[in-house]
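Missing here: one protein chain of the complex. Every other protein chain is in place.
Take a look at chain A:
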């Protein structure tokens, strides 16, 4: 036993769970961020509207959303795709009526191609100011992601009811370039833009290179799970990173599923129904941190990733979110290899 281990033990002894009050500190930061930009009374309704789904917006912005441009037509197959229904598992789910699913999980993309993924999703958006949360209507998210990560991809989705799109910059020779709005206020089409080049590493949507055995995959997940929460929780999140919106060949899928099932705390339900109404195996992990149960659904035969759901296992004070409430779900509806970003498959 060495002194650093003993010190680690003392650290655990002195450890404290972060309290819910950290939210006040986050609000303090949000206030500073707003303060830096708003003038007088202009701090505005737009903020409320934008803060709706603050996470996705942040996410898009982090990728360098050039602008929140309008998407003229949302492709809803069957015409009833955005309705909401209840399922046996309770809570809202994404209805995927209309055309059948088309998940081509065994066609490997060429490096210059794109993985196109269509996901019907529904998630909760929360207002920063009032902290109220509610489910947005179900909508569709479409992504075109570069197979080798070197080409510009594209994301289109609705966030808090507003269409958003973003370019996912490709990483070539360790550099990526994108246009960013010069100011936040300029986040509308036509505002002044600035070209930003940064160092990067490519994020291929083709995951063929990942480990094909459970142990190798477990190590990969472990490597991806450094952060503020427990290793198990972050490993389970990393499972989603591998599975979601990517081409994952059969052997890697199996390894992923096996490695995920073995993460301590993960439960497995072989007779589940995914948010798209399909028979599925469900893996779930409940975060000791915020009480959210994250679920992933896989095809029982092929281990193809089918979707995800998040369920509150306890009331979230102040947000109106109740124990047992499904706070969001997503179902992969189409996964096809295409030649160009923005190209819709037939």
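Assume a residue touches a chain if its C-beta (ideal position, glycine included) is under 8 Å from a C-beta of that chain, and two chains touch if they have at least 3 such contacts; residues count from 1.
We take it that contacts and distances are computed from a predicted model.
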(request) Would you kindly match the missing chain to its UniProt protein name, picking from "Tripartite tricarboxylate transporter permease", "RNA polymerase sigma factor", "Cell division protein FtsX" or "Sulfur oxidation c-type cytochrome SoxX"? (result) "RNA polymerase sigma factor"
(request) Give the residue, chosen from A:212, A:244, A:262 or A:278, that touches the chain omitted from the document. (result) A:244
(message) Applying the definition given at the start, please give the residues of chain A touching the unseen chain.
(response) 1-16, 18-26, 28-30, 32-33, 36-37, 50, 53-64, 119, 121, 123-126, 128, 131, 133, 141, 143, 155, 166, 180-184, 187, 194, 196, 198-200, 203, 227-229, 237, 240-241, 244-245, 289-292, 294, 308-310, 312, 316-319, 321, 327-330
